[in-house]
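As you look at this complex, bear in mind that one protein chain is not there, while each of the others sits in place.
By letter and in written order, the chains are A and B; residue numbering begins at 1 in each of them.
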Amino acid sequence: MGNAISVQELHFTYPSQNGGNPHPVFDGLNVNIEEGSFVAVLGHNGCGKSTLTKQCNAILLPEGGSVSVFGMDTKDEALLLEIRRTVGMVFQNPDNQMVANVVEEDVAFAPENLGVPSEEIRRRVDNALRAVGMYDYRTHAPHLLSGGQKQRIAIAGVIAMQPRCIVLDEPTAMLDPHGREDVMRTIETLNRENGITVILITHHMTEAIRADRVIVLQEGRILTDGTPKQVFTQVELLKSAGLDVPATTQIIHELNEAGFDLPPDALSTEECAQALYSRFTAKA
Amino acid sequence: MLKDITLGQYFPGNTVVHRLDPRAKLLMTLLYIVALFLCKWFVSYGLMLAFLITAVALSRIRPKALFKGLKPLIVIILFTAVINLFYTDGRVLVEFWIFKITVEGVQNAFFLVLRIMLLVMGTFLLTYTTSPIALTDGLESLLSPLKKIHFPVHELAMMMSIALRFIPTLIEETDKIISAQKARGADFETGNVFRRAKALIPILVPLFVSAFRRADELATAMECRCYHGGEGRTKLKQLRWHARDALCLLLGAALLAGVIVLRQFTL
Partner (left out) sequence: MAAIIEVRDLCHTYSVGTPFEHDAIKHMDFAVEKGEFLGVIGHTGSGKSTLIQHLNGLLKPTCGDVLLGGESIWKDKQTTRRARFRVGLVFQYPEYQLFEDTVFRDIAFGPKNMGLSEPEIKERVLRAADFAGVNPASLDKSPFDLSGGQKRRVAIAGVIAMEPEIVVFDEPTAGLDPAARSSLLENIGAYQKATGATVLMVSHSMDDVAMMADRLLVLNEGQIEMLGTPAQVFENAERLQQIGLTVPQVTSLFLRLHELGLPVDPATYTVEGALKQLLRLKGGA
């Protein structure tokens, strides 16, 4: 499998605001995202996560180094539309992504922009809505729906472009637990069943755990990069970066410090419960 | 409170009126308005009223909703009526102190009120039965010849449809801002005009800032979905002209013709 996104020696600085100093974000970042993978990106606010995602579909361009998307260089103006069609983006605020008053008309926005013929748009809209489980709401007004439903429609709007990769920038930040679960399930299905590369920016450990790979950014640099088990067991490192560690990992970490010998990577509730159970009943 | 504003509201349905092409409805509304201003006597107004009633019945929109739309205009209507009542010259009907009411005054006031009501309700019937996207698509199509003189037809239509889409969202936000400022003791009810105007600042500033922020985020989201202006855009729903649309226009033309003819026969 090739690389969906390839970032080489990325240098980028935000222009100065209100007469302050320009704010350097990246100075030589290197990262490759494999096609078909599900990657979670974590980091405190201001570490460069959002800036990185905007580099992936040429909303922002590198000052130094390069970003290529499925082999296309983001600096190539001629490929701009193709790049944006291939890497779709979903943002945090469900309301500020909606262009139309009717669900199906909003989902149709992207294919309309791409000049897709009318009957084909109809087919894509229906398929996209079915893929996110919102087909029954196609003639509803979006502003009357819940946050989770709105975000699923935003995702449908992106799928209608038939992208190969979807980047989601904290899509569940404004949602309640139900909405969060709905969105996560939708993303997982798209990745596992449709092979769409997913890059998820989040603060929630419960979401990052579901990814294949976790990248932690700090001050524009990669702090650690690996599977959820590899990353979340580095308790001290994560805490120093101001990030949460799952309670299961914390408990095992503390017990191991007290002399126990528990598997440090028993991340999920079930794994952790089993590990603790076998340890505490082994004496019998 | 703010939720009662029905501006831009659309009541979905499947009646003949709903299914008419938006271009036919827009042109029809135009003809209706012109006819309304050419009305001169009872018969003409009666014709217009009959037309409106038929259209409302066909659309199954509840008359209550149409009257609700008139509520914000009650003051203007009454004001105009009163002015016409007391300041038209002619055959005096009643006289007291410095005021005199003439027969012509009563007629003018009556017809003016009727005209405003018919105008507003007719226009609301248009927006109630046509979705904002359909309206802007229809407008965009009707104005497309203007593209030849570089008039930004698509941009205008896009601005209109986005504005209409955000009305309910901004209303909701305004409600929230009002509640938040009230929770800090803001008072929007007491005081004279100036005091009340000043009290609006804590609502307007956050609302404007928020609107700009939304616009910025929406623009980015639109670009991410490959928006690049009107060139090469196709549509999910293509406007198709049917026989019923031609019939509708014919009716509108007949209505206008009828009113013009009747003008020659006024007493």
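Assorted remarks:
Operating definition for what follows: a contact is a pair of C-beta atoms (placed from the backbone, for glycine too) under 8 Å apart; a residue touches a chain by one contact, two chains touch by 3 or more.
If you're wondering where the values come from, they're calculated on a predicted model, not measured in any experiment.
Considering the whole complex, the residue from B:Lys176, B:Lys198, B:His242 or B:Arg263 that touches the absent chain is B:Lys176. Only one residue from A:Glu63, A:Glu119, A:Asp136 or A:Glu270 touches the chain missing from this view: A:Glu270. Contact between subunit A and the absent chain runs through residues 18, 44-46, 92, 146-147, 170, 173-174, 176-179, 203, 242-244, 246-248, 250-251, 254-255, 258, 260, 269-270, 272-274, 276-277, 280-281, 283-284.
By the touch criterion stated above, the residues of subunit B touching the omitted chain are 173, 176-177, 179-187, 201-202, 205-206, 209-210.
Just so it is clear, only the chains that are shown with their structure count from here on.
Inter-chain centre distance (subunit A to subunit B, centres taken as mean C-alpha positions): 43 Å. Every residue of subunit A that touches subunit B in the complex is listed here, in rising order: 57, 59, 81, 84-85, 88-89, 91, 93, 95-102, 104-105, 108-118, 121-122, 125, 139, 141, 143, 157-158, 161. Listed in rising order, the residues of subunit B touching subunit A in the complex are 10, 12, 131-133, 161-162, 164-165, 168-169, 172, 213-214, 217-218, 220-228, 232-238.
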